[in-house]
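The complex appears here without one of its protein chains, the remainder shown in place.
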Amino acid sequence: MSLQTLGWLILAFPLAGATIIGLTFKALPDKIHGAIGTLAITLAFVCSVLALLKLTDRPQDAREVVAHGWDYASSVGVDAELSLLIDPLSLMMCLIVSGVSALIHLYSTGYMASDRGYARFFAYLNFFVFSMLLLVLAGNFLVLIVGWAFVGAASYLLISFWYRRTTATRAGIKAFVINVVGDVGLVLGTYFIFKHTRSLDFLTTFDRVDDVFTRNQADLVAGCVLLLVGAFAKSAQVPFHTWLPDAMEGPTPVSALIHAATMVTAGVYLIARMHPLYEQAPAAADVGSVIGCATLLIAATIGLVVTDLKRVIAYSTMSQIGYMIMGVSSAAYAAGMFHLATHAFFKALLFMAAGSVISAMANLQDLDRMGGFRKALPFTYGCFIVGGLALAGVFPFSGLFSKDEILSIEFDRGGWYVVLGVLGYLGAFLTAIYTFRMIFRAFHGDPVPEAQELIDGHLHHGDPVNPATGEPEDTEVGFPGPDHHIAERAPGMKGAMAVLAVGATGLGALQIPGVTDVVHSFLEPTFEDSSLYASLEPSAAASWIGLIAGTLIGLAGIALAYRLWVQQPAAPAGLQARFAALHRFFVNKWYFDELIDAVIVRPFAWFGRFARNTFERLIVDGAIVGGTSSVVRAGSAAVRAVQSGFLRAYAALLLLGLAGLVLYFLLSSS
Amino acid sequence: MAEVVFFIAAIGAIAGAAGTVALRNPFFSVLALVGHLLSLAALFLLLRAEFVAAAQVVVYAGAVMVLYVFVAAYVGGQDEALHSAPGPGLRITSAIFAGALLVELCIAILGTGLSALDGDGAGFFRAFGSPGEIGKLLLTDYLLAFEVASFLLLVAAVGAVILARRREGLEPAGTISVGDLFSRQDDVGVGGEPEGSMLEAEAGQGEVRR
Amino acid sequence: MTIHLSILLFAPLAFAAIGAVLPHRLAPVAGLIGTLVSAFFGIALLFGFDASQPGLQYVTDDQWITALGIRYKLGVDGLSVWLVGLTTVVFAASALWILVRPVPRARGFVFLMAVAEAAVLGAFCAQDLGLFVLCFDLMLVPFLFLMLGWGGPRRRPATIKMMVYTLVGSLLMLAAAVATAVLSADDAGGSLTFVLSDLGKVTLSTGTQRLIFVAFALAFLIKMPAFLLQGWMPDAYGQMPLPALAVFSAVLSKVAAYGFLRIVLPLFPDATVDFQAIIQILSVVGIVYGSAMAFTQTNLRLILGYSSLAQLSFITLGIFSLQPQGVQGAILQAVTHGLVVAPLFFVVALVAERADGSEDVRHLGGMAVRGPVMATLFVVLAFATLAIPGSANFAGEFYVLLGTFKDSVALACVAFLGVVMASVYMLRAYIRTVHNRVGHEVHGSELSLRDAAVLVPLVAAVLAFGLYPQGALSAGEQSVTGAASTLARVNAAGANGAEAQVTP
Amino acid sequence: MIDLVLAQASAAKAPQIDWAAISPLVALAAGAVVVLMLGLARSRVARTVVVPGATVVAFLAAIGLCVWQWGEAPTSVVSGALRVDDLSLGLTVLICAGGIGAVAMSVGSVTTEDAGHGEYHALLLASAMGMVVLAGAEDLVALFLGFELLSIPLYVLCASEMRRATSLESGLKYLIVGSVGSAVLLYGLALIYGATGTTGYHAIDAAIEVSGFSSDVLLLTGVGLAMTGLAFKASVAPFHQWTPDVYEGAPTAITGFMAVATKAAAFGVILRLFDVALISTATTWAPIMAALATITIIVGNVGALGQSSVKRMLAYSSVAQAGYLLAGVVVTTQLGISATAFYLAAYLLMNVAAFAVLAARERELGHGEGDTLTALNGLGAQRPVLGWSISIAMLALAGFPATAGFFGKIYLIQASVDNGYAWLAVVIVLGSAMSLAYYLRVISAVWAGGEDRDATSVRATTPSGQPVMAGGAPEADEAPAARSVLATRDGDEPGEAGRRAPAAGLGHPLAVGTALVCTLATVGFGLFPQPLFDVAQDAGRAFASLL
Partner (left out) sequence: MSIQWYLLVSALVFCIGAGGILVRRSPLVILLCLELMLNAGNLALVAFSRAHGNQDGQIFAIIVMVVAACEVAVGLGLIVAIYRRNLPVDVDELRELQG
């Protein structure tokens, strides 16, 4: 089997899975749908692995393979065929996406077992994986955009999976619209680039970049910044991030898969993929670095104060993607991609564990209501600890290696990038605090009633209530039943979490400074045209210093968290009171929602109302229709008034007309 | 001589016309018109239109005007106010219109470059305007006009019959009598009133007539 | 000389005429057969079309009215072949709709629809200006009666408004068309002819072109409708019976867009260049305005109506980018929008049926619970309407905006607002209909098989088209390149002229 | 009678008479006399069936004779009084067709009964004869006579439904305003005669050419006066004011006849007088006539808006159509004449269809009820044939495609543009656009008019459409507002009408049939207009001197 065929197969399995489930959702029993879905993704993963083997067989300079499908929309100078680009970068993404997805599918078979929308869920999920794989395998801009939008659509469908919650549908539409903004940025950026390169094909474009663009040429910078808009929207970077916390309305596996492991990292992939452009337009790349850095800090500060379990993880996701964006924008391609991979593992793990807790809490996600689950959910607790350590960056967990590689490259680049590195460490400290704040608050302390019930063996809870609105949930369709779905009791969930925990722990081994260099060298063919890729290679010693510093910072954060939330549970309240303004600022998420509301939503809503109530009524119906018709009507009234019925008036008009006519003829006579 | 006759006849014609318009009793208007027609006949004679003049007197001033007299008598020669419904404005406007038209026509007549109008007229042969000449023309060049005119008379007769014929149930029984000429008929002109009162008026009229 | 197109045109009419003498129950069957024959020919045309040839294909050219030089000349080229296909398909779907959901007094309905189909196809196939104008005006007539006979409760004023509005433009166009022919004949010194290919040989003076352009543009923009000229649309959309509205929105508006391509660009190139900016701005404003209005409406029909306004503005924008990409995109967009909006109106009918006839989103909600299939079909259509990448609509929009971008970056950027807003209003409509809590009067039920028979093929077509929009693009390429080269010439000439004016 | 006189005349000096050429005229005249005689018959059948039949035969004979002579070289007959060419023959056909329509509409109506069958039909034929004379007149005397022969019977016919006050009112208004028009025309003709010294068209033309008097003030004043008189007859604004009142008040059949036939004759004479006799003054009169056309189009269309009486609306519409037709005169080309002729033909078809529907509806509802918009409510559902007929007629009048009216408008626009009157073409289309508002109101009433009480009650009480009047049901049910305007002053009308109702039995299907035939022809010529174009072009070639 050729690489091209494998590429197509990687796409084909999830699509087939989605289609089959969609078509047979009434005909087959639910369990089979879960199996089909999981199998489809597993097969895609297998194909990815096979492709990896094939690719590594090839010589270093022949590791960029293009698979041509058919002309998709090629005409009048636009070359838009359906083509895939299989190279180390895309294959790495394939492996991550299909691998993590397979595990999450497995987890979902347990977690969603009593949900009435079981089949629908797997269809959506398979469709999402297909879209994501299409995105990463895309061989040209158009296919990339298609995949880009499809994942947005799938994300929308999954966020509003429990569509009878108005909160869910609202979150869905918000996510989708912001994603469309991203799509627009992507398309517009593509236009700027296409205008000069006259090709949509990636390889052709990259070949021509240096010829057609001068360094920092305005069009190129504009195009790259617009591409960044796409990346930011998808990866929840400031200021396009507001959808991500709301997206937690979706079922937890969705959060794990889409809003942590895969989709939100698409922006990172995009920047890495477009590196020849960004290297020619460093100004745009710097925008990415700065925004990434800003996001990682902003998200971390919000993460400190959020009380919703899933949202804490969501903000941590934003923050971690900030690292990645910062990294790939600063030419730390391999490091960024590596962090993407490790993050996928530990973040998915965290979400799954959180799902377990939430299920135990009957869908309540509020940290204030939680506590003492350590005994009730020991396995979940273990997973949380592993994920938390990886996230906080403690040796030897994977997160440390990947994050510190990014930071050490920032330091290596020198100049103002050093600031970014320092801020990165500050972020790491905050990360450790909020991560363990979450863990301590959920698992330590006295068991809440739910935890106690679980310890007592109680397996069901009452009618679900929407935590956001307080209204009773409509469980008729698409909502978990009264059963608890906790990792402790579902082997599928447990297995998936275990695998991820292993990955989260050990994946760092791929890139141990001075020891292994797997990721970097594997990605080399993709980045061989990059001038920075090879040159930015911090020394092993510097890296090790970074690692140690990272670990120490992480441990310090954990210690602080332990002190605040375990040893002195009253302290946080005191801090809150002391820094009330700051706290309010963080709790209100830096007022981004309000800002966007005021700057964009309200003006548009006003415009809509103006259009409907004023413009349409006054101008379109009033001036144009009404004006014309009232003139005509006035004329009609005049004509009818003259038509008075008085015979003599008729004769008078006749004579008047006659006099006028004769006058004309008199005047025109010689 | 011709001038004197012309002026007398012209003044007669104009006076007759003015009288027709200005006299308030339709009956007198008719008489004024007869005067006007006779004056015109004189003018026709001055213009060497013997046959036309004769026809004017015999047919027009004679026969046609008699019709008018009868009808005036029948429907009542009541006086009427000269100012009425459409408002006094109409009178002034009509005077202005008529005046404007007159000025225009005068300009046309006086301003023309047609030399034939300046003199007494072109030369003519002896029989000009005689019945014989007119008859010949009518039966040759104007044969169609002649025929159509005769047909028109037929049509007018038929039309008048249709209109004036008495019909069952359409109008109250009434007869034309000499007395009608002199009796004031208050009951006409009530059409603007509501139906009920009109029916009453109709009944009343029937009684009066009987 | 072929008669394919004549069969295409008159088959529905012939069968509907048969149907008119059958009982009311059977009339829709006859109507369906007629439209299917037509659809068969229409689709066969798509496959038989030789995309490599620039000129007309399947030409029928016959004498009709020698006195006026109007010929019965039909033909398709890349600009029209897919629109013809679209028309036949949408009408066939509508005919099927009438069959599965009988309307009262079906004979009349079927017959009027057939007249409409013949007129629309005539307009698309016409290669004679007189024939085009005739068909363009004629296609309104059946809708007049359809609205009056089968429309909503406030149909009378709505009908009059619509007809007066649209015919003001049409009549001006009539005058302009005659003027074009007469003045061309004067200029060329030949005899009077309305045949487009002959008219294209003569270029009228710029002043004349401008006047004529205004008349044509007014007709087309009203029919679409474009921004500022949409006064008739809310009322008419609100009152028209849905099977008729589906084809009205799907097809009739496209005739106007097509008219720009077929008539205005080739015949009045100078005026087109002169008015380019105005129409582009009008289109861009229309995109934003239509989207904003669609967002504020609560009636599903009006949401779709204003969304159509925005979409049609996209099409106009593409055409008046005067770039080959823009024109290509406009054609594709015209086809795809038609293909999407027709089933959407069917969905509206289904929705209304499940909500005691209400089409107001405030009364709807939660229909996906009982009708997952319906909801799925709806979501596919909704995504296609908002031109999600991967749909053919996107391919069209991509080309349109690329053309616009090449012409003016600023306009393209504003136009992109419409793309974003489309997602807002379309998802809002979708969510408030099938998601959220179940509305009070909603008694949801699944799509019945007969309804599926109408909807599923259309949705399948949407999906298939999304997979392979290349077909339409390939067909149009030759024609568009031809048209664009004319314009490029004019553009160049205009630029040179401007320079020439500046230098002295 | 006539033959006898003619025989004497030929004995006197024997002017050359081309009998074949004037045969249509003779047919009409003979028909009038015969019908008048037949009307005296005692037998009711003879009066109600044979008389209309004979009238139709006379009209058909005239049509046949015209067709027979079609395409022959134009000749001047009866000492140059009449011109027989394809234009006059074509107009004769139109006039006679209009006459047949009027007969079909009036069969069994109260009007014929009131006026007397023989007299009524004789007057109809006489009026048609006047029109034919007018259409062919090539001599000022013939013109004036034709004008009067056309008018005088019509004055009577308008007033002939004497039980209705409005009928009499319309007759009197028509008579007085019409006579003013005649007098003005006469004075104008007198001035033209005075300026040129002759009454024959060709001689006038020659005289103007020879004397170079084309801008003489006397002549032009005469032209102005004559234009006024003729414009009056053609309902050109501002001389149109009689039209709405007379059309509304006159019996429907007569209104229909006036609308189509008078218009044909009036435009025939305008074309001939201005394009033959006064062609050398065209530069002077064409602009003012274009201005008149504009005013007419505006006034007619604007006035028609908001009318509640369909007849009145059609009257204003006919004013507007006169404006369109005037455009064909203004351009002074053969094309213009063809266009005018074509439009007249189309106009005939669509108007007769409309009036026939009104007549049929009147049979069902009674006069004054049948022609209101509300009376048409639900017509489409109750009487589909009538509904379609009036709808198509309205569409055709508005110039929708696939009707003859569409091509009529195209042709007029073409003629206008062709001779540099593009702005007039724009006025025409804008006027048409305005006209839609009222034409569509009719259609919307027909198809969507309230499923309200009165329409359904008519349906319920009159399955065959006859006994309504007798039962008086609509009277009783009608909303007071609907009838107040047009209610007659006679309290006993329903009973009266009821007594005569059986006669309506034949009339109704005839009216429906007329409507149907005209509608089909309208659509037919809308799809295949070429034959009509051929005829119109033949007619246009009548004036060889024009371009």
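Every chain is named by a letter (A, B, C and D) in the order it is written, and numbering of its residues begins at 1.
Definition applied: a contact is a pair of C-beta atoms (placed from the backbone, for glycine too) under 8 Å apart; a residue touches a chain by one contact, two chains touch by 3 or more.
Fair warning: this is a prediction, and the values are worked out from it, not measured in the lab.
Check the whole complex and report which displayed chains the hidden chain contacts.
So, taking every chain into account, the missing one touches A, B, D.
Which one, D:A20, D:L60, D:A190 or D:V385, makes contact with the chain that was left out?
D:A190
Mind pulling the chain B residues that touch the left-out chain?
Contact residues on chain B toward the absent chain are 2-3, 6, 10, 13-14, 17-18, 20-21, 26, 29-30, 33, 36-37, 40, 43-44, 46-49, 51-52, 55-56, 59-60, 63-64, 67-68, 71-72, 74-76, 80, 82, 84-86, 90-91, 93-95, 97-99, 101-102, 105-106, 109-110, 114, 116-124, 128-129, 133-134, 137-138, 141-142, 145, 149, 152-153, 155-157, 159-164, 166, 170-172, 174, 187-192, 198, 201-202, 205.
Which parts of chain A are in contact with the chain that was left out?
That gives, for chain A, the contact residues 640, 643-648, 651-652, 655.
What residue numbers in chain D mark contact with the hidden partner chain?
Touching the missing chain: residues 140-141, 144-145, 148, 152, 155-156, 159, 162, 165-166, 168-173, 175-176, 179-180, 182-184, 186-187, 189-191, 193-194, 197-199, 244-246, 248-249, 307, 312, 486, 489.
Definition applied: only the chains that are shown with their structure count from here on.
If you average the Cα atoms of chain A and of chain B to get two centres, how far apart are those centres in Å?
Each chain reduced to its C-alpha mean, chain A and chain B end up 99 Å apart.
CA centre of chain C versus CA centre of chain D: separation in Å?
From the centre of chain C to the centre of chain D is 42 Å.
Among the residues of chain A, pick out those that touch two or more other chains and give their numbers.
649, 655-656, 658, 662, 666, 669
On chain B, where are the residues touching two or more other chains?
104-105, 107-108, 111
State which pairs of chains touch, listing all of them.
The set of touching chain pairs is A-B, A-C, A-D, B-D, C-D.
Mind pulling up the chain B residues that touch chain D in the complex?
104-105, 107-109, 111-114, 116-117, 136, 139-152, 154-156, 158-163, 165, 167, 169-170, 191, 195, 198-199
Per the contact definition, I'd like the list of chain D residues that touch chain A in the complex.
It comes out as residues 172-173, 176-177, 180-181, 184, 215-217, 220-221, 223-225, 227-228, 232, 238-239, 241-242, 244-245, 284-285, 288, 298-299, 302-306, 316, 434, 437.
In the complex of these two chains, what residues of chain C are touching chain D?
Touch residues, chain C against chain D: 64-68, 130, 133-135, 137-138, 140-141, 144-145, 147-149, 151, 155-156, 159-160, 163-164, 167-168, 171-172, 174-175, 178-179, 181-183, 186, 192.
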